[in-house]
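First comes the structure, then the notes that go with it.
Shown here: the complex without one of its protein chains, the others still in place.
Order of writing sets the chain letters: A and B. Residues in each chain are counted from 1.
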């Protein structure tokens, strides 16, 4: 093990705190409504990246269907917001056009805001728990698990399109007003909404980081490298895999709920294969092994999409494609890997100057 | 629901044709995945390139349709070869990374095509006699669909011959089973992979030449095929026969479900069935190489 500042736990925490502090300070600097809303949505993407980094980077479970938890969370939240705008006894306008004359059972829990928000987190998490449990006990892993999540995601996309009376099909649900919590309306363009999302992002990131550093996280990382060996050591691999997958689902569900609050819109597009794969791409670009760099990956790609894209309309996708190929080819650890190498080089030089201090770092293993 | 026996028979025949489409779409992927374990997300774009090759040949050179098909094979095969040589060969021991890198390739191919041909839709012309229908006692199928089934059989036979009756095929199978031991017998596994990838890409090109006639030709047309092709290959297990059986099952079931419900719900049922099937048989129907699961 080399002595690399990248693996120094204290420095890592300082870096996390610094990044989160900068992100949290944005509304103090700017009150551009569009910018706050846009950055808050990037925060949602950041949560998704953290969730993928947790299950893929740490657990080695490539999940190409993270849209499942995201979409379910977003739908539940949008349904809650839609019901808030309905006067008592009325049903959402689209249902009337689809031949329903009373609120279907599926929608009834969402009449109560707290229940609705609870379900927005509960439904996806339980789905992940069951789906993950079923798959991992059958020892489905690697690319096969990725393909299964892809198939399940496609199944969700099709059924949400087909159940038009309940989901409004392709059009999705666009609640006409913002979410109200008690008497407070969360205007999606306010600094309050930004801080709300940011606090959740910070909480998810810190929680994921604590998980990674815990004993649980150590076992999860071990089973990424060699599940058989972990199994022989007497651990129930399926339980660990299921749990880490479910936790990542919970984070994605939180992200989905925030997304619905911020955009007042959800549609089967959230279940599209392309969207779920692009989450994996952010994480791969940023560095799957590092939560915070995975988050940067999301910010970079989405930010570039919003700002670079308009200047070079037609070449932007080419740039994205090529940069992605280059990262995978030359930087398998993503941007984080680059930073790790650079930091390693500087510390190494320093170490050589100090005649190789043999003290071991207490930080993480070098993750590959 | 009452379904006449004629309708049921027609749905069986149609299922055969859908199976043909699935199989042709999945064939190239089967070879690439089965041999090298590469999850090629750019497969749909190879199909798209095949369709554009035919379009370009027809529009700018007036090449007849049947001649376009082998040319599409060669052109897309060559593109595949170049991509393998410049990118994929560095990633063979990182299967999940090939998945990501080929996604990048697919973006580049889509945008490159858009810059060259524009984003307006094109189409592939087919000879008049393919645009008709065969009808025997209430049973019917379009000639072009018969032609796709025919092509599926021809391609399957061709691939089978290459794999089991040629020296190259013996090398491919040797490399698939154990790369190191094959290498110790003097087989250049890198070269085998390159040609296998090119062959798979070329087959996708042929698929594009066929689908271009059924569908609209757009830079993004490949997206529609890649997920379904993947599910077919994984359900099949990565072997040629596995993909054939999986295509047949998916095609027939989709046709039947669409008959008794509707096309959207049929797709949903297929996805669910695939997930359930893979839950109980993660290695697929027929596993190409024993070591992966």
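FYI, contacts are C-beta pairs under 8 Å (C-beta built on N, C-alpha and C of every residue); 3 or more make two chains touch, one makes a residue touch a chain.
Please note the rule applied: contacts and distances are computed from a predicted model.
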Complex member absent from the view - protein name from UniProt, among "Dihydroorotate dehydrogenase", "Aliphatic amidase expression-regulating protein", "Chemotaxis protein CheW" or "Ion-translocating oxidoreductase complex subunit E": "Aliphatic amidase expression-regulating protein"
Which residue of B:96, B:259 or B:275 touches the chain not shown here: B:259
Of B:86, B:132, B:177 or B:191, the one touching the omitted chain in the full complex: B:132
Residue among A:37, A:53 or A:248 touching the omitted chain: A:37
Residue among B:7, B:157 or B:276 that touches the chain left out of view: B:7
Residue among A:190, A:205, A:248 or A:276 that touches the chain left out of view: A:190
Chain A residues that touch the omitted chain in the full complex: 27, 31-38, 41, 93-94, 96-98, 158, 161-162, 164, 168-172, 174-178, 181-182, 184-187, 189-193, 195, 199, 263-265, 267, 269, 275, 306, 309-310, 313-314, 317
Chain B residues touching the omitted chain (full complex): 4, 6-7, 10-11, 14, 17-18, 21, 114, 119-123, 125-126, 130-133, 135, 140, 142-145, 211, 213-216, 218, 220-221, 224, 254-255, 258-259, 262-264, 266-267
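The rule is simple: only the chains that are shown with their structure count from here on.
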Chain centre separation in whole Å, for chain B relative to chain A (CA means): 32
Parts of chain A lying in touch with chain B, wherever the complex brings them together: 62, 134-135, 138-144, 146-148, 150-152, 154-155, 158-159, 161-162, 273-274, 277, 280-281, 284, 314-315, 317-318, 320-325, 328-329, 332
Residue ranges of chain B in contact with chain A within the complex: 39, 41, 87, 90-91, 94-97, 99-101, 103-108, 110-112, 114-115, 223, 227, 230-231, 234, 262, 264-265, 267-268, 271-272, 274-275, 278-280, 282, 292-293
